[in-house]
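With one protein chain withheld, the remaining protein chains of the complex are depicted in position.
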Amino acid sequence: MSESKAAAMPAPIGTVPVGPIGGTTVGRKHNDFIYYGLRNKKLIFGLGLELLLVLFAIIGPMIAKYGPQDFTGAQLQHPNGTYWLGTNTLGQDIFSQLANGIRESYLIGALGAVSAAVVGMALGFTAGWRGGILDEILQMITNIIVMLPSLVLLVVIGSYMTSKSILFEGIFIGLTTWPWVARAVRAQTFSLRSREFVEMAKLSGKRPVQIIVKDIAPNMASYLFLVVILLFGSSMLIAASYDFLGLGPTGTVSLGTMMNQAQSEAALLYHEWWWFIPPGAVLTAMVVALLVANVGLDEIFNPKLREQ
Amino acid sequence: MSVNVANLSVAYRSRRGDVTAVDNVSFTLADGEIMGLAGESGSGKSTLGNALIYLDQRMKATGGTVTVDGRELPIADTRAMRPLRMTEVSLVPQYAMSALTPTRKIGQLITDLLKSHHVKDTREVLTEMQRRLELIGLTEGVLSKYSFELSGGMRQRVTIIMSTLLNPSLLIADEVTSALDVSTQRAVGEMLLEFRDRGYVKSVIAITHDLSILAQVADSIAIMYAGRLAEKASTEAIVNEPLHPYTQALIASLPEVGVRADQVTLTGIPGRPPSLADPPPGCRFRDRCPFAFDRCTQTPPFEEIKPGHHVACWKVSQERAAASGRPVVGQAAAEHAV
Partner (left out) sequence: MSTIKVDQVSKLYRATSRSGGLTPALRKVSFELPPGEVIALIGESGSGKTTIGKILLRLVQPTSGTVTFDGKDIATYSQRGLREYYRQVQGVFQDPFSSYNPIYRADRVFDMVRDVYFKGVSDSDWSARIEAALDAVALNPGDVLGKYPHQLSGGQQQRLLIARALLLDVKVLIADEIISMLDASTRVDVLNLLVKLKRQGLAILFITHDLSLGNYVSDRTIILRHGAIVEMGGTEKIFGNPQHEYTKMLLSAVPELHKKWQHSPLGPVAVVANGAAVAGQTIDGGPNVPVATALTQASLVDELTHAEQVVKRDLRAVLGGTRAVASGKSQVAMALEPPTLREFEPDHLVADPE
């Protein structure tokens, strides 16, 4: 009987068919990603640099001698032994400000990324899964948010607030940048929901939320990952620009506020390079490292982009 | 005109090293012959067919030669092959009907194709093309349509017309009937026959897993298994007197119209084809063959058992040797090798 023979035959278990055969190598993703990840120069460079900066953000404030807003009494010092990056016109230690500022920027980046991701994914999944009227309504809301001039909004809201916290700024950024997350998630969900394994899940009696969380989202995992990274970077930049314009959180020093003060005190004119270069350079490094790592991730997830 | 493939081997570069997808394959095609190249997925048939026209970056020819009309085809040299593509050798790739650019009309696609092959007298070619379209029942209106406006069968027929427009000597048709309805399959099959009869192509290699279509269309059939040729003979011989155990099993597994389960139980082939990355020594069908014996640990030679009928099987070789009293090819060498 052919059937019992099939059971007795030692089929070549574990060997993965290679080459132009049906039965793709999609499931090998996990090992593939780690393999290529460790060999991708951009990813290693980007993540490495970011890691260094994060370490600095953690350790920096601990080794800084002063608080970011303390007046040391020594104004406009060049970088020297006591004041590693010099001081500003008010006598505040640039290094301490920098260390503190990086920490602030990372916090805002994380807050902005998380809130944008949460809102964007929730709306994107819902719109993509249900379609129909709900989708139309959500799209309308998305378009309205996109068109809102967030800067003006911030000014208006800010004028009513006596003091703004990091939390406020982070969440504000999140709530104004989620649209493009929602759009992208919606599009991917649309294409995934008609896949046969989703139909299988329906035939197994699974409910929509379960299907979205367990079947659809993990198939977008690489994309979602990239989205969060990009949101992180953009949140930091947006926060810096708000701070630069003086709309940032009160009572703290961030990279943006440092650049704001440097600019208003004409540091460039007076060649006070130790004041405006460090915050700008560090901010650039933080964002560029992420972007480079992102390109590397793209190459890993998309085999066609890999260097041979 | 004839096509002669001698000891051709093609390998894939993969992370784990080179994988030989086509292993030492030899066969000849006469002028005007339609040869079916049959096998299951993973047998290497598609690689073999595609290697005759285009080796992409992952593939490399690791041995053997291909001669068309006495001249060698420089298959390993992509640039040297370029002027020969579509004119000497042409290909209808698998899934061709899904690969037509949706943003250009069919007529434009054809003129693009002619331009890229530096065809001088496009008008004459286009007139000929219109005649061929009419031959298969497609009107000129097809040229002003986009690919998504045509049905699957029509798209397939258009791609065949495009590939044979410059009258190539050899046409490689890769699974051209696979995704089609039964009536369209017949139309496409008859189209291949018609084109061969009229001389629009000289010889055809039809790659497919479907033996019944080959029984209708092909003059000869070559059966591939795990990268090697198992058997090659005329269509009648393959269908009526298959010699290789694999071929016999394939034929036995085909349900014919009119056969019902309560009358006949079809039998499949237990097990799976071996991995090409690490194939077992000797005959690759050994693990699944009901007739395997100890000689099968050595690779059987692809020898001519009867005129025009080649088989790679020790059992068959031995039976023929016993019948004719001659020694089995390679037997002496095998006995020395242990």
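For reference, chains read A and B in written order, and residue numbers begin at 1 within each chain.
By definition in this document, a residue touches a chain if its C-beta (ideal position, glycine included) is under 8 Å from a C-beta of that chain, and two chains touch if they have at least 3 such contacts.
This one's a predicted model, so the numbers in the text were calculated from it and none came from an experiment.
Contact with the omitted chain, checked across B:Asp18, B:Asp31, B:Asp112 or B:Asp181, is made by B:Asp181.
Set against the missing chain, the residues B:Gly17, B:Pro83 or B:Gly152 yield one that touches it, B:Gly152.
Touch with the chain omitted from the figure is made, among B:Val239, B:Ala277 or B:Ala321, by B:Val239. Which of B:Ser41, B:Thr62 or B:Thr87 touches the hidden chain is settled by the complete complex: it is B:Ser41. Across the interface with the omitted chain, chain B contributes residues 40-41, 131, 134-139, 148-149, 151-154, 181-187, 189-190, 209-213, 215-216, 239-240, 249-251, 253-261, 265-269, 272. By the touch criterion stated above, the residues of chain A touching the omitted chain are 2-4, 6-7, 11, 13-14, 16, 22-29, 195-197, 199-207, 215, 218-219, 221.
Quick note on the criterion: only the chains that are shown with their structure count from here on.
In whole angstrom, the spacing between the mean C-alpha positions of chain A and chain B is 51.
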